[in-house]
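Questions regarding the structure given below will be posed in turn.
Yeah, one chain of the complex is gone here, protein chain that is, but the others are all in their spots.
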Amino acid sequence: MILTLKTGVTEKEINEIKNKVKELGYSPEISKGLDKTLVLVKGERAIISRDIFESFEIVESITPISEPYKLVSRKWKKKSIINVGGVKIGSGNIVFMAGPCSVESLENTMEIAETVKAAGATILRGGAFKPRTSPYSFQGLGEEGLKYLRKAADKTGLKVITEAMNIEQLKLVVQYADIVQLGARNMQNFELLKACGYVDKPILLKRGFSNTIKEFLMSAEYIASKGNTDIILCERGIRTFSDYVRFTLDISALPVLKKLTHLPIVVDPSHPAGNRDYVEPLALAAAAAGADGLIIEVHPNPQKASSDGAQTVYPDQFKEIVRKANAIRELLK
Amino acid sequence: MILTLKTGVTEKEINEIKNKVKELGYSPEISKGLDKTLVLVKGERAIISRDIFESFEIVESITPISEPYKLVSRKWKKKSIINVGGVKIGSGNIVFMAGPCSVESLENTMEIAETVKAAGATILRGGAFKPRTSPYSFQGLGEEGLKYLRKAADKTGLKVITEAMNIEQLKLVVQYADIVQLGARNMQNFELLKACGYVDKPILLKRGFSNTIKEFLMSAEYIASKGNTDIILCERGIRTFSDYVRFTLDISALPVLKKLTHLPIVVDPSHPAGNRDYVEPLALAAAAAGADGLIIEVHPNPQKASSDGAQTVYPDQFKEIVRKANAIRELLK
Amino acid sequence: MILTLKTGVTEKEINEIKNKVKELGYSPEISKGLDKTLVLVKGERAIISRDIFESFEIVESITPISEPYKLVSRKWKKKSIINVGGVKIGSGNIVFMAGPCSVESLENTMEIAETVKAAGATILRGGAFKPRTSPYSFQGLGEEGLKYLRKAADKTGLKVITEAMNIEQLKLVVQYADIVQLGARNMQNFELLKACGYVDKPILLKRGFSNTIKEFLMSAEYIASKGNTDIILCERGIRTFSDYVRFTLDISALPVLKKLTHLPIVVDPSHPAGNRDYVEPLALAAAAAGADGLIIEVHPNPQKASSDGAQTVYPDQFKEIVRKANAIRELLK
Partner (left out) sequence: MILTLKTGVTEKEINEIKNKVKELGYSPEISKGLDKTLVLVKGERAIISRDIFESFEIVESITPISEPYKLVSRKWKKKSIINVGGVKIGSGNIVFMAGPCSVESLENTMEIAETVKAAGATILRGGAFKPRTSPYSFQGLGEEGLKYLRKAADKTGLKVITEAMNIEQLKLVVQYADIVQLGARNMQNFELLKACGYVDKPILLKRGFSNTIKEFLMSAEYIASKGNTDIILCERGIRTFSDYVRFTLDISALPVLKKLTHLPIVVDPSHPAGNRDYVEPLALAAAAAGADGLIIEVHPNPQKASSDGAQTVYPDQFKEIVRKANAIRELLK
C-alpha cells in the first residue's frame, strides 16, 4: 500500500504517519519526489488497514499494491475443480445447468428434468424461493419446490442447484440441493455469506449487478474465510446505461477472473438477455471466452412459466446451445 | 399496460392475446396503426401480469401505464409525516441524524451524542452491526453497541437510528432503536423487507447504489404491503463511472421522489463523498433540493474511528452544516 | 407514438392535443383507461415530432412505437454486404483489420503490413491522425502517415482503413484510404457525419463509449440520409463502473444490432481490453456472437509503439486469434 501525502506536509506529520504504520505492525519507507512525499507501507495484508490511513488529513490518496483477498487468489492455488457428486466444474469442459426459472409442479419439473438431461445438462436448476422486485408477484413454492427438484433430479440422475435467500432457507436448501445458489441481490449479504462458509455444499455465488470484480472476490473470500472453499463464481450481467437488454453481460469478467482467482466461473446468459433470442449468442460468446459452465432457463412452454418467460428458451434452442458450445470448447482446447 | 405486437401478427394470434387478457380479469382494446398492432390491457393493476405477456412470441414490447406500486404512491396519500417520539420527519424542517460510523465504546458514544445534540441533531446514528466488504475488517460491537446507543440517547434526549442486516439482528434492533435502518446492500433483501413490514418502528430504507427509483419504491412497497407504512427513504449515492468520489449523489432523486411518493426523503452526504471535504457542499445541495433530513457521520477524532474515518466530519464542521442547511430551508419556505 | 396524459386532464385539453396531432399530419386515436387517457399518434414518422408533444404540460410520458431511423433499419433491407475492392464485409466470413495504433515510419508500416497479411488480415489499420486525451501526447504523422499506409497496402495487396477526425482530414483520408474510420469520440459529431454522407468510400462508424444502440443507429442514419449507405458499425466497449478493463465490451450489441439493422458489425477487442492478455478471449467471444469482422492492434514490438502499447498484441498472438476465430465461424455456419 502506498500513501501519497498532500503537498506541504511537515516532517512532524510524516513522523506521525510512520509511527502509525509501525504501531500496526507494518514497515514504512519514505520516498520524496519533486512534488509529493510517498509512504510505502510494507506488509502482506497492509491493505486491510486502508481505512485508518484514509482518515488522516495529510493523506491525499492511497494505492493498494496487494489485493485484499487471499484464499480465493491465484497466488494461493492455481486452479480449483469443484466435484459435485461426479460432475466436475472447472475441469476444462463446459457444465450445463438448466431448468425453469421457478419450480411449478412435480409433473412439470420431471418433464423439464428429462428434457434438459437429454439435451446435455448435468445439473437441474429451478427456484423454490424467488427474489421478486414486486411484493405482488409469485414468490415460489418453498420447501415443496425443493422436494420436486430433488425427486426430478434423483429420477434422471441430475444434480440440483437452487437459491437460498436467507439463513432459514439455507438450512432447508442444503437438505435438498447439491449446490446452493446465492443470488446477485445477496452478493453483499455478509451474514448469509458467512453462513455459507459453514455449509458442506458447494456455493454458486452470482455477481451483484453493480459490483466490481474486487467486491465479487471479497464476497467469495467471506465464504472461504469460514472454511468452505468450494465456490463457483457466476457472471450474470451488470447494470449500465445500455437499455436494449436487461443487463450488460460483462464478457471481459471471464479472462479477468481467470487471471485473479483459482475458482471456476460460470455464465448466466438468460438474465442479461432478457429475451430468448439473445440467449444463444451470449452463451456461445461465454463458451469462446472460457466459461466453465452455463446456467440457462429452459421451459417447454415459456408462455406458461410462472416467471421470466421472456428470456426462457425452448428445449430445442437449449439443445442447439449445448451442441455448439461444446464444439467451440473442443476446438479451443 | 400496452402490448406492442410484432409486425405480421395474424388475427388468430391477436385473439389468443385478447383471450389471455380477459382470462386474467383485464379488458383488452385493439388499435391498429399503419405499422404495428397495439393491445391496451385495461385494469388498475394490470402491470403485475407483465411477465406473462412478455413471454408471448408475438409481443415485441410492453409499455407500463400505471406504476406497479400503490401504497407508497402519491395517488394514495399526499404527504406522510413520520413521528419518531416527537421528532417529526417530513414536516418541512430538516431533521439531523448524526453520529459515528461504528459504535466504539460507551464513553465515546456519550461524548459524540452530547456533541451532535449541541450542534442541532435530534437523532443519534451509529452502527452496532457493520456491513463490511472485507471479512477481515471490524464487524461491529453487536448488542453491546445497541446498549451504548440507547444509554447515550436516553441521557441526551436524542432518538436512535441503527442498522439491522438480517432478521435476527432486526429482533434485537427493535428493542433498542427508534428507527431501524436498512442498508443499501439490503434494499432488495426481500425477506428482510417483509420482516420490517411487521415491525412497529419506522424504517429508514437506503437506496441500493445501483437501483432505479422504481425498484426503490417497490422495496418500500414490500414493507408497506405487510402493514408498516412508517417508511423514510434515503438517497446515498449511486455507482457510476465517475471515480473522484465514492458514489455519485443522485440529487435529482429528491424532486423525482417528491413527485412519486408521499414518504419523506433523507439524504446521506457522507457515503457518496468518501472524503470529509465534500460532505458540506453535498449536504447543502440536498437542503436546497428539498431533503427532509440529513444523516451524517461525525466523530471528534476521525483518525481513531473504527471505520469510514475519511468521510467523517469533525463536530465543528457538522455544526456549520446544521446552521447553513437550516438557513437555506428557512429561506426557501 | 403513444402520449400518456396526466390524470385529471380536461376534454378541452384533449382536443388541443388532437388538433396538434392533425395539424402535424398524423391521425389521433383516443383511449381512456380506468386511470389514464392515452392518445395514439398514427403516422409512420410520427416519432420525429416527439419534442413538440413533450413540451405540453398535460403529457406525462411518450412511448415510441416505430423506431426513429429508417434507411439503416432491417425493415428497409435485410442484409448489406460492403464490398471494399473485393474484400466483402457482411458476407458471413470474418474480415480481419490489423495494424499498429499509430503509423510510425514507412519501414515499420511495411513490416507490419506483411506480418498481418501473412497472418490472415485483408485490411491494414493504423492512425495518421490520433485523438489523444492529452495535448502533450504524440498526435500522429498526418498526411505523411497516410502515404505510408497506402504504400504498404499497395505492396502487400491489403486495403487501408484509417481515421479522420474532422472535415479537413476527411478530404485527405479519402484520397489514401479504402475505408474511413470515425472514432468513438466523434460518433455524435453531426457535421462530420453529414460530410461522410457525401463521400464515396465506406465508413466504419465506432460506437461512442456512452451511446445507446438507438443513438448509434441514428448516427448511421445521418450518414445514410446524405446518400452514403456503405456503413460498417463497430462495437468497441462502453464505459461502466467496472474498472479492471479499460471499457466493458458490450457483447450483446451484436445480436441486438443484427435484429435492428442490415449493416455489418465489426468488433474492436483491443480498446476495451486495454491489456493484450484479454484481446484473444474478447475477439473469440465476438466471433462466436456473430461479428462480421475484427479490428485489432498488432505491433512486432509493442514496447516501442508510439501509443496504446499495453493493448497491442504480438504478431504470433494475432495469428492465433485469426486461426481460432475462423474455426469458430466455420463451425457455426
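Here the chain labels run A, B and C in written order, and each chain numbers its own residues starting at 1.
We adopt the following convention: a residue touches a chain if its C-beta (ideal position, glycine included) is under 8 Å from a C-beta of that chain, and two chains touch if they have at least 3 such contacts.
Since the model is a prediction, treat every value here as computed from it, not as a measurement.
Engineer: Taking the entire complex into account, which one of C:63, C:108, C:162 or C:189 touches the absent chain?
Structural biologist: C:189
Engineer: Can you work out which residue in C:37, C:66, C:228 or C:307 touches the chain that's missing from view?
Structural biologist: Considering the complete complex, C:307 is the one touching the chain left out.
Engineer: Please identify, in ascending order, the residues of subunit A that touch the omitted chain?
Structural biologist: Contact residues on subunit A toward the absent chain are 2, 4, 7, 29, 31, 33-36, 38, 40, 42-44, 63, 65-66, 75, 239-241, 243.
Engineer: Contact with the hidden chain only, please: which subunit C residues?
Structural biologist: Against the left-out chain, subunit C lists 45, 48, 51-52, 54-56, 68, 131-137, 165-169, 185-186, 188-194, 208-210, 215, 218, 221-222, 225-226, 239, 302-303, 305, 307-310, 312.
Engineer: Across the whole complex, list the residues on subunit B that are touched by the chain not included here.
Structural biologist: Touching the missing chain: residues 210, 212-214, 238, 240-245, 248-256, 259, 272-273, 277-278, 281-282, 284-290, 324, 327-328, 331-332.
Going forward, only the chains that are shown with their structure count from here on.
Engineer: Of the chains shown, whose Cα mean is nearest the mean of all protein Cα atoms?
Structural biologist: Chain nearest the overall C-alpha centroid, as shown: A.
Engineer: How far is the middle of subunit A from the middle of subunit C, if each middle is the mean of its Cα atoms, in Å?
Structural biologist: 32
Engineer: For subunit B versus subunit C, what separation do you get between their C-alpha means, in angstrom?
Structural biologist: Roughly 39 Å separates the two chain centres.
Engineer: Report the inter-centroid distance (CA atoms only) between subunit A and subunit B in whole Å.
Structural biologist: Result: the chain centres lie 26 Å from each other.
Engineer: Going by the touch rule set out above, which residues of subunit A reach two or more other chains?
Structural biologist: 210
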